[in-house]
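Entry: chain A
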Amino acid sequence: MIGSRSLSASLPRTGALPWLAALFVALTLFMGQSAPLFEWLLPGLDNPVYDRHSFPDLVLDHVVLVAASSLISVFIGVSAGIFATRSVGQEFKPVISAVSAIGQTFPPAAVLAVVAPLAGFGFKPALVALALYGLLPIVQNTMAGLETVPSATLEAARGMGLSKREILTRVELPLAMRVITAGIRVSVIVNIGTATIASTVGARSLGTPIISGLVSQNVAYVLQGAILVALLAIVTDLFFERLERFFSVDRN
Partner candidate 1 sequence: MKPNRVIVTLLVLALAATLLLPFANLAENRLVSGTPYRFWSALTTGQLVAALALTVSLTGMAVSWYKRPVLNGNATLVCCLCLLLLVIYAAGDFATRSLEDAGPAARVSLSSAFWAQIFCLSLMMIDVLQRMTRSIFMQVFFALFAFAAVMLLFFSGALDQLSIMREYANRQEAFAGALVQHMMLVISALGPALVIGVPLGLLALRRLRLRSGLFSTLNVFQTVPSIALFGLLVAPLSALGEAVPLFRDLGIRGIGSTPAIIALVLYALLPIARNTYAGFAQVPTAAIEAAQGMGMTPQQILWRIEVPLALPVLLSGLRIVVVQSIGLAVVAALIGAGGLGTFVFNGLGQYAIDLVLLGAIPTIILAVLADCLLQLLVSLSRRKGVT
Partner candidate 2 sequence: MIELDQVTKTYDGKNVVDSVTLSVDKGDFCVLIGPSGSGKSTTLKMINRLIPLSGGTIRIEGQDIASVRAEELRRRIGYAIQSIGLFPHWTVEQNIAVVPRLLKWSPKRVRERVESLLALFHLEPGQFRDKYPHQLSGGQAQRVGVARALAADPEVLLMDEPFGALDPITRDSLQEEMRRVHEETGKTIVFVTHDMDEALKLASRIAIMDEGRLVQVGSPREILNSPANDFVLDFVGQSDLGLKMLACESVETRLEPAASISRSAPIENIRSQFGQADHVWLLSPEGQVEGLLTEAPGGQDDLDRSLRPLGQESHATPEMSLKEALSHMVWRKTGWLPVVDGDGRLTGEVGLSKVMERP
């Protein structure tokens, strides 16, 4: 399993979630009015606030892109993980786990850059690239999660007369849920980052002001986009941390 964030799962930081979420919403709504602040911070800029798109619009675009691609990833990834751990798919398991391990070494930006042009520029290709890359940790963790279910538990379930489907939905998936959620968490966080770069392949996101700021050497644009997307990622991560804890078997 990818435990890249599993250590922090036990940390008592969820108390910050509502405050940071509120801060994120407030900044999204009022970033457009922040001109005086940025004028004071970075004097001498022609245009202290990014105004080609409104910030709520950019946030919405970003969230839609990540949410849509993540939904696709979760659907395909969890199905593939279940398939590989059933007896029908057993033969495919080594290749699926090797691909999901090797695939994750590919730089996400490179995957975006290779996939997107093949499908043209804009929202759809970015969606495809994000969904593809986001699959990998979910597949990996679904397989790992299902495999950690103790064989004694499965035997007991069989012994009590549960059907294969019932064993999957009532025993295996609930027990594997924490690990699967950890995979989704990695996937979503990576996708929030990759969606930021997706503005270079023509998909509008919170990366748009950052890239535009870098191109026109307007540090204020960069900061405005970066602050919002950083907060979005942190809030999402904390949310998933809570979710993971909710799904952990001992619920402590």
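How were these picked? Simply put, all candidates are chains of the complex that A comes from, given by their letters.
Everything that follows uses one rule, which is that contacts are C-beta pairs under 8 Å (C-beta built on N, C-alpha and C of every residue); 3 or more make two chains touch, one makes a residue touch a chain; residues count from 1.
As the structure is a prediction and not an experimental result, all values here were calculated from the model.
Novice: Considering only the touch criterion given at the top, point me to the candidate in 1 or 2 that touches chain A in this complex.
Specialist: 1
Novice: With touch defined as at the start, can you tell me which chain A residues reach candidate 1 in the complex?
Specialist: Contacts found on chain A: 4-5, 7-8, 10-13, 42, 91-92, 94-95, 98-99, 102, 105-111, 113-114, 116-118, 121, 189, 192-194, 196-197, 200-201, 207, 210-211, 213-214, 219, 222-223, 225-227, 229-230, 233-234, 237.
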